[in-house]
Every structure is written in C-alpha cells, then in structure tokens.
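Showing chain A:
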Amino acid sequence: MKKFSLLFLVCSLFSAVGFSQSEYADSVMQAALKRMEKIPTYVCDIRVQLDVEWINIKERTGKVYFYPPDSINYEIKGFAFLPRTGYNSQVNAITENKYTALHLGKELVSDVSCDIIKIIPSDIESEVVLGQFWIDKNLNIRKMTIITKDEGSYSILLEYGTEKYAVPKKVTVTFDIKSQELPASMTGDVESQEDQKPMGEKSKGSIVIYYSNYLFKS
Partner candidate 1 sequence: MKLLEVENLSKSFKDFHAVKNLSFSVEQGDIYGFLGPNGAGKSTTLRMILGLIYPTSGTIRFKGEEIKPNSRKYLSSIGALIERPDFHTTLSAYNNLNIFAQLSKIPNREERIQEVLREVKLDDRQHTKVKAYSQGMKQRLGITQAILHKPDLIILDEPSNGLDPQGQADMRELILRISREMNITVIISSHILSEIELIANRTIIISKGEKLREGGVQELMEAEQMNIEIKTNDNEKARSFLESQNYSVELKPKHIRVRCEESGIPELNSKLVQAGFLVFEVKQLRTLEEYFIHLTA
Partner candidate 2 sequence: MRTLLKIELYKILKRPRTYIGFGAILLIVLALEFAFFAEGETLIGFVFQNLSSVFRLEGKIITMNFLTYMLLNVLILHVPILICLVTGDIISGESANGSLRLLLQRPYSRAKIYMAKWTAGVIYTIALVVFLGLVSYLLGAALFGDGDLIVFRRGVHVFDAADVQWRFIGAFGMGILSMMVIASLSIMISSFTNNSIGPIVGTIAVLIVLNIISTVAANVLQPILPYIFTTHVIKWQYFFDTTIDWGAIQTAIVVQVVYIIVFTAIGLINFKRKDILT
C-alpha cells in the first residue's frame, strides 16, 4: 500500500512537472505572440541580399509596408527574390491551430539567452510538421526553424535593434532549394550542355533582409 502511494506520488509529481513544463512553454509562446500582435501598421526601408549558388542578383533596396496581423507589401526597385511569406505569417501559420508546446531548455542565440520552445501541431494533415522557436526574455522571437512536409525546412534568424515593438533590424532566412537549369536546347547555350547540373539537385540558400527607418502608424 505504501509502495503504491509512493508510486502514485512520484507519478503525479512527474506529471505535474511535465504538465507545468508544457504550460510554461505555451505561456512563453503566447506571450511572444501577444507581443507580436501589438505591432502596428508600419513602413520601413529594406535591403535584400540573396545568397544562392546558382542565382546572381545584386542587393535590392526598397520599402516594406506591414498591415497587422501579417500582411506585407513590398516596393522594390527592380526585380527581387523575397521570402514567400513574412516571418509573422509563418509564426501565425503554426500557432493559430491547436498544438503542443514543449520547453527544451535554454540556448544562446546571437549571445542572447533564449527559451527553446518546440511546437508540435495537433493536426496530422498540417503542412507544418514541426516548429522550434528561440524566445528571449523580452519575448522577442530570435530564431525559428520550421519543418514542412513538401517544402523542406527553413530557419529564420532575427536580430533586433532598439525599436519598442517586436520588429527586427535584420532577418536571415535559410532554406533548401532545388537547382534550376533550363535545357541548353531552350536557352541556346549549347556550350554548357555537358556541364549542366542535373535538374533538381538540392542545395542551401539564404535571404538576408535589413530593416531600418521604421515609421509606425499607431
């Protein structure tokens, strides 16, 4: 009888700890989300740099217009390769549906101590398989890694300045990308026929966006 009671006590303790860990992770996540929700409409200047082995493009400059909760419009001089969605949308995409949050401890990101929150979507059909967030004590998301079913994995690193809202000064998106080479018969570049890489060969790429001169409309 005593043994069972002890066992019961220990199990309850562990559950309580586990349960409180999950609760804690969720509370951190929610707090970070709330901080993000406070971001008002803004416009700011951006510089975009792309780093993919087989894409050559100079730095692009322009403006970005943000409309809460997560709508973005760009005004870029010329043509640019940009992330498919803004980091706000990506966070919302994972957290707007049911999920389980786990706290995996702490880690330094850009010399800042962050809680590691793992998000596991409850919906088995969800495009996102797994998400992991590094959130600092000011409730800014410093880093996120998203694993999807069909579009590979990508991670986003955010650096912050002195703005009062949770808006970054620099965002680095790292992703997987398949090589893109049109057949030589289409491009007329018959010299490179033998040197052509096989289509669809995967490699890593990144986009870095610098944000500055934020103008908020409260």
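Note that a residue touches a chain if its C-beta (ideal position, glycine included) is under 8 Å from a C-beta of that chain, and two chains touch if they have at least 3 such contacts; residues count from 1.
Regarding candidate selection, all candidates are chains of the complex that A comes from, given by their letters.
The structure displayed is predicted, hence computed values, not measured ones.
Contact annotation for this complex: of the listed candidates 1 or 2, chain A touches only 2.
Touching candidate 2 in their complex are the following residues of chain A: 53-58, 74, 76, 78-85, 151, 175, 177-178, 180-182, 186-193, 195, 205, 207.
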